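Got a structure for you, questions after.
With one protein chain removed, the remaining protein chains of the complex are shown where they sit.
Lettered A, B and C in written order, each chain numbered from 1.
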Amino acid sequence: MMNIILIVLFAYLFFSMIRVAIGPSVWDRLSGLNLVTTKIILVIVIFASINETTYLLDFAMIYALSGFIGTIFITLFLSNRNRRKLEEFKEDAETEQENE
Amino acid sequence: MLEYISFAIMGLGLIFMFFGIVGIMQPNKDFYYRLLVTCKIDTVGIITFFIGLAVRHGISFFTGKIVLILIIMLILNPLVTHMVARSAYRGGYVSKDELEKRKLR
Amino acid sequence: MNIPITEIALSLWVVCAVLIVFTKKMYRIIITFGVFSLIGALSYLFLGSPDVAMAEAAVSAFVTIFFIVCIERYYKFGMGLEDEQAEEKVKFSAKSVGRILAPTGFCVGLFWLAMQHLPMDDAVTVLRDQYLARFMYDVGGMNAVASIVLGYRVYDTLFEALLLVVSVVAVAHVSWYDKAEMIDRRHSEIKNSGVARFTMRVVCPIIIIFGAYIIANGHLTAGGGFQGGLAIATFFICRYLVYDINDLPIAKVMRMEKLVFVNITILPVLAVFTGVTYFATYILPLTSDVYLVAMNILIGFKVACGFFVLFYRFVAIERW
Partner (left out) sequence: MRLDIFTMVMFFVSFFGLITSRTIIKSIVFILIMQTSVVMFWLIVGNMHGSLPPIDVYNIDAENISDPLPQALMLSAIVIGISVITVSITMFNNLFRKYETASWDHMEKVYSNEGEGEQ
């Protein structure tokens, strides 16, 4: 039963990775990264529950903390990068999204 | 008996996450649509899933750690969603409706 | 029913790497690289090496931040986009085809050569059996990896710590630094968001307690000085996000790191090379545990100081 849950979680992981690969804008990819992190945490928790080992749960914790720090930094730097462009925003809004 | 109840709760969490995956795989929608649908439902799925695991292991050290991770995820997952949406709003993401409005002006 | 989780994780890992090879834009590469290192750490965990997995997962956040700092400057000068567009618009000619085909052939040839000399299935296990049978009496602790790192192979740990010190000093002296430009800079951009500031304040003590837990239990379960030090270094990232950094004593922290490094070199000389722990395991069993915990705390302190300096160098100085 737990193996079926693992397979389903891996399938979800794969679909989240597809959003990371094809997302049209950077922020789509970032939300995909967040989804991948949560799915990996769930996989680790299930793995620990199968093996009946408690120290594997530390990994879930450190994954949560490190993934969150990395994602927040990427968001900060992205909003900084495009702020100047937003002020000069005129008719070229379409090319903005293509440039990403 | 307790084991079957826990599997049922975990299956419910998996179903919630399935809706989240369906939400993020919408090709013709905006980014805000996908973010709204996915990240809320994903948090609900995590909570349900961890409650199921806690039921499976009873009152033990494992359950205590699970509750700790649940609290961390409950704090951090909405924060990440908030930061991503905020960065998209401040960083110049333009949705389709907004684009058409600006063209009409 | 046994499902091949290791194979699944490794194939997702390879897919991520192939994605990185064929991506042109740098932001995409960094985000895909985050997924790559997370899945790599997951497969380390499946392969039965929790210490390495924890180190990789903790390092991945710092690697992401360093690359992002690098790329932000690259885009701000306006040069990055031109370079990327030039890379995309390669004309189809004999030279361009040769530029792709020759490396492909070279790599395939090397791959074929490497496949001829794969390691045998019956790997030598004498050393493994020796270590697993004796580490509890020679060094102590319950974690074989920690006792090898801190007991049998202290030389490696010393040189690794020396290398980290050298890299911190190199970054501090190579990097560009102008004190006049540092004044009147608004550093923490998150200040406008009240939600984020409040959440950071809630998370900070949890991070500190978790890092101390990992360091103190390094000889019993997975973890150790390096991983716990990285976890504590993430606390300073949260502090950067909430407060300003103008009052931070970076030079003092660097001096402190060197002092701790001297302590790290002295302690094993006193404990291991004189054989104190070996005698002590038979007379006073707690002494070896005291040695392991002290080494873990020192290493954790040193790593936290080192990554503190690296992070602030990159984010506060290199960035502008």
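The definition used in the following text is that a contact is a pair of C-beta atoms (placed from the backbone, for glycine too) under 8 Å apart; a residue touches a chain by one contact, two chains touch by 3 or more.
Since the structure is predicted, the reported quantities are computational estimates derived from the model, not experimental observations.
The hidden chain makes contact, of the residues C:Ala55, C:Ile215, C:Ile264 or C:Val315, with C:Ala55.
Only one of the listed residues, C:Ile20, C:Cys204 or C:Ile250, touches the absent chain: C:Ile20.
One chain is missing from the display, and on subunit C it is touched by residues 4, 6-7, 10-11, 13-14, 17-18, 20-21, 26, 29, 33, 36-37, 40, 43-44, 46-52, 55-56, 59, 62-63, 66-67, 69-71, 73-74, 77, 79-80, 83-84, 86-87, 99-100, 103-104, 106-108, 110-111, 114-115, 118-119, 121, 123, 125, 127-129, 131-132, 135-136, 142-145, 148-149, 153, 156-157, 159-160, 163-164, 166-167, 170-171, 174-176, 221-222, 226, 310, 314, 318.
As a convention for this text, only the chains that are shown with their structure count from here on.
Set against one another, B-C and A-B show the most C-beta pairs in contact at A-B. With each centre defined as the average position of its C-alpha atoms, the distance from subunit A to subunit C rounds to 20 Å.
Each chain gets one centre point, the mean of its Cα atoms, and the points for subunit B and subunit C are 28 Å apart. Of all residues in subunit B, those that touch two or more other chains are 72, 76, 79, 83, 86. For subunit A, the set of residues touching two or more other chains reads 30, 32, 61, 65, 71-72, 76, 78-81. Within the complex formed with subunit B, the subunit A residues making contact are 1, 5, 8-9, 12, 15-16, 18-19, 24-25, 27-28, 30-32, 34-35, 38, 41-42, 45, 48-49, 52, 54, 57, 60-61, 64-65, 68, 71-72, 75-76, 78-83, 85-86, 89, 91, 93-94, 96-97.
On the side of subunit C, the complex with subunit A involves touching residues 1-3, 5, 8, 12, 15-16, 19, 25, 27-28, 30-32, 34-35, 38-39, 41-42, 45-46, 50, 53-54, 57-58, 60-61, 64-65, 68-69, 72, 75-76, 81, 189-190, 196, 203, 207, 210, 214, 221-223, 227, 231, 234, 237-238, 241.
Those residues of subunit C lying in contact with subunit B across their complex are 193, 195-196, 199, 202-203, 206.
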